[in-house]
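For this view, one protein chain was removed and the others were kept in their places.
The block that comes next holds chain A.
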Amino acid sequence: MLRVAFLLTGVGIPFPQFSFIHKPRVTSQKRLASHFTFQPDPPPSEFGSTQKMNLFQAVSSAMDNTLANDPTAVIFGEDVAFGGVFRCTVGLRDKYGKDRVFNTPLCEQGIVGFGIGIAATGATAIAEIQFADYIFPAFDQIVNEAAKYRYRSGNMFDCGRLTIRAPWGCVGHGSLYHSQSPEAYFAHTSGLKVVVPRGPVQAKGLLLSCIKDNNPCIFFEPKILYRAAVEQVPVDSYYIPLSQAEVLQEGSDVTLVAWGTQVHVLKEVANMAQEKLGVSCEIIDLKTILPWDIDTVCKSVVKTGRLLISHEAPVTGGFAAEISSTVQEECFLNLEAPIARVCGYDTPFPHIFEPFYIPDKWKCLEAVKKMLNY
């Protein structure tokens, strides 16, 4: 059946070289439409004047505010000086000087180690890893060093001023090494904070909180939203608290939990579930993976009795497992159906098969349906 679908859509047919010079033999070779629809937050009114920004501009704005207000703050990584491969640092070097916004050699373990050293002196270090997929060379520095610096020294030394930013998540065609969502690897490491925003307003407020926070933070930026997500973002600094999930839509039948881009997928799922099944969904954006907001999620599940967790990362050992297990412990008497996890499969992230790999709205809707019929 899958094979038939391939042939009908034309996806998967080998594309003969230079065939585009002639009349294309297949009708549909355009890149697939995105798997989500970004829904802007209502413009925040409490933080002063706003400006239309996409996600990369919101990230840039957060760093601009930081460099302006904190003379110790520096930004570094691969190719950040000219503005970054995703434009997140455009203009900052010209504005704040080359000793504050600078390129490093191409070496992730070096970038994080260097950032820890800066932070250990009390200065603010904002390190960029070019793709979350390339954070693994720095795994030792993050897990054995950054996360344990304060604890092992009895609080004499810490690297709480360190923030590591990295583009994250699927992007339509990123394949194995430009698509990964490695948050669960870090969720197993006490001492770290791990944060993922769902849009520009969240990105700026959460990034500023990460930078201000006195613990080493990893901030994953959903790169598919860099340009796609546009909304009104406050121009000045503002802070969205870490370790606080947000109920985006109240509901009574089932709780849906996600973070990053997947929040927008679940918003659509909630609409579909309402329309097609008459089901009322409560949507929660977890935002902080570690330490996560157990209370908000459990409170919701106590009310709805059902929980679906969805993430792009593979299911086995994914963070949904942690949420699922905790909710099962805390809400055993309230659960009316097994907790559903709709996640990536336990494979590497594929190139041409991405549409089949990701936990899209149809997979999530089907899970909701099954849960309601349990």
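FYI, a residue touches a chain if its C-beta (ideal position, glycine included) is under 8 Å from a C-beta of that chain, and two chains touch if they have at least 3 such contacts; residues count from 1.
By definition in this document, contacts and distances are computed from a predicted model.
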Name under which UniProt lists the unshown chain, selected from "Sorting nexin-3", "2-oxoisovalerate dehydrogenase subunit alpha", "GEO12048p1" or "Ribonuclease": "2-oxoisovalerate dehydrogenase subunit alpha"
Residue, one of A:75, A:118 or A:358, that touches the chain absent here: A:118
Among A:153, A:316 or A:347, the residue in touch with the chain that has been omitted: A:153
Chain not shown: contacting residue from A:66, A:215 or A:324: A:215
Sole contact to the chain not displayed, among A:60, A:89 or A:104: A:104
Touching residues (missing chain, whole complex) on chain A: 20-21, 72, 74, 99, 102, 104-105, 107, 109-110, 112-123, 125, 137, 140-141, 144-145, 148-158, 160, 190-191, 193, 214-215, 243, 291, 294-295
